[in-house]
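One protein chain omitted, others in place.
Coming up: chain A.
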Amino acid sequence: MTDFAEAQAAQDAATIGPPLWLLAEVTYRCPLHCVYCYNPVDFAKHEAELSTEEWFKVLREARELGSVQCGFSGGEPMLRDDLELLVAEAHRLGYYTNLLTSGVGLNEKRIDALKEAGLDHIQLSFQDSSREMNDFLSSTRTFDLKRRAATLIKSRGYPMVMNCTIHRHNIDHIEAILQLADEIEAEYVELANTQYYGWAQVNRDQLLPSREQLECAERITNEWREKHGNKMKLFFVVPDYYENRPKKCMNGWGNIFLTITPDGKALPCHTARMLPGLEFPDVRTSSVREIWYESEGFNRYRGTGWMKEPCSSCPEKEKDYGGCRCQAYMVANDPNAADPVCDKSPFHHKIVEAVERAQIPGNPQQVKPLIYRGPKESLQLDRPF
């Protein structure tokens, strides 16, 4: 019985497995204005949010297919008045329920109602370690409020899962961010370097850190791990611009992730709606079963059959599935191309150029004003990324 130790993450490469992870983006509305938000730049055009009943249908149908982790995200999900109802229904159906929040709107009454509804976990995002930077980066006054939210979360017996998106303007504060995590007694800390989608792509040159900054931040994170041991689980996600092989985006297209946008589009990843020439199904008119197994949107980039060179003959094609389709579209202008992060891509120089610019402090691209995420800016820019 030596196989006792072989408990492992679920994945079935031979057939289309179930959409284990359901991400319910319940609204694009948000009190924050983060410059690296991954929501589509034209989010303000997609205002028609699903109703409570429509979300119930999504939750039920995805659970029937085997979805088991359910994330409530946004925008700021707390802005939905029916969030407690949605969580209760998800809990009743047997999901493990996760709330991804900025903490804005979380008060005693609501956290008690969410706990009562069966919410399993809350991930709280911070923008930086200090009030000044947190509020500057989110263009709000929310830092003290977040500290209070952290205390509330802890007091109701939830694990403290803290997320901080890292970029050029806060990466030098890693030590202080870890200090803050320690103060709020975080059990899990995710230091996720910005990935360049949505608003982060608009502000890319202003946000990409230098190599020196990145190495320093990694060193401090590792030192912290050695010093503090297992008490706090630390995840440091490097920006893929500094890699020469792409990430296995979403663990493979249509493999385990299913995102539902506020207005009811079903996507294989939360940024895929930007891709041209691909119609994504709507949960108002299709069942989740049809969406997951039969739709063109989900089948187009499943597996390796769609690939062209250099991917199709690449010995690593099963390892990363050609990387990210959105990045291929944004950088190589072709969603069927290899992710240009890969040094085999003929467009890899575009990534290299951006990285090289990031090493020159104060270059003109880098000091352009940041564009904050907001409905007005969204309508003005009027483009997907």
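The rule we apply is simple: a contact is a pair of C-beta atoms (placed from the backbone, for glycine too) under 8 Å apart; a residue touches a chain by one contact, two chains touch by 3 or more; residues count from 1.
What we mean here is this: contacts and distances are computed from a predicted model.
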What name does the UniProt record list for the absent chain among "Ammonium transporter", "Ion-translocating oxidoreductase complex subunit D", "ATP synthase subunit c" or "PqqA binding protein"? "PqqA binding protein"
Among A:41, A:161, A:200 or A:337, residue touching the chain not depicted: A:161
Options A:102, A:123 or A:255, residue touching the unrepresented chain: A:123
Could you list which residues of chain A touch the chain missing from the display? 1-10, 18, 20, 65-66, 68-69, 71, 94, 96, 98, 120-121, 123, 159, 161, 187-188
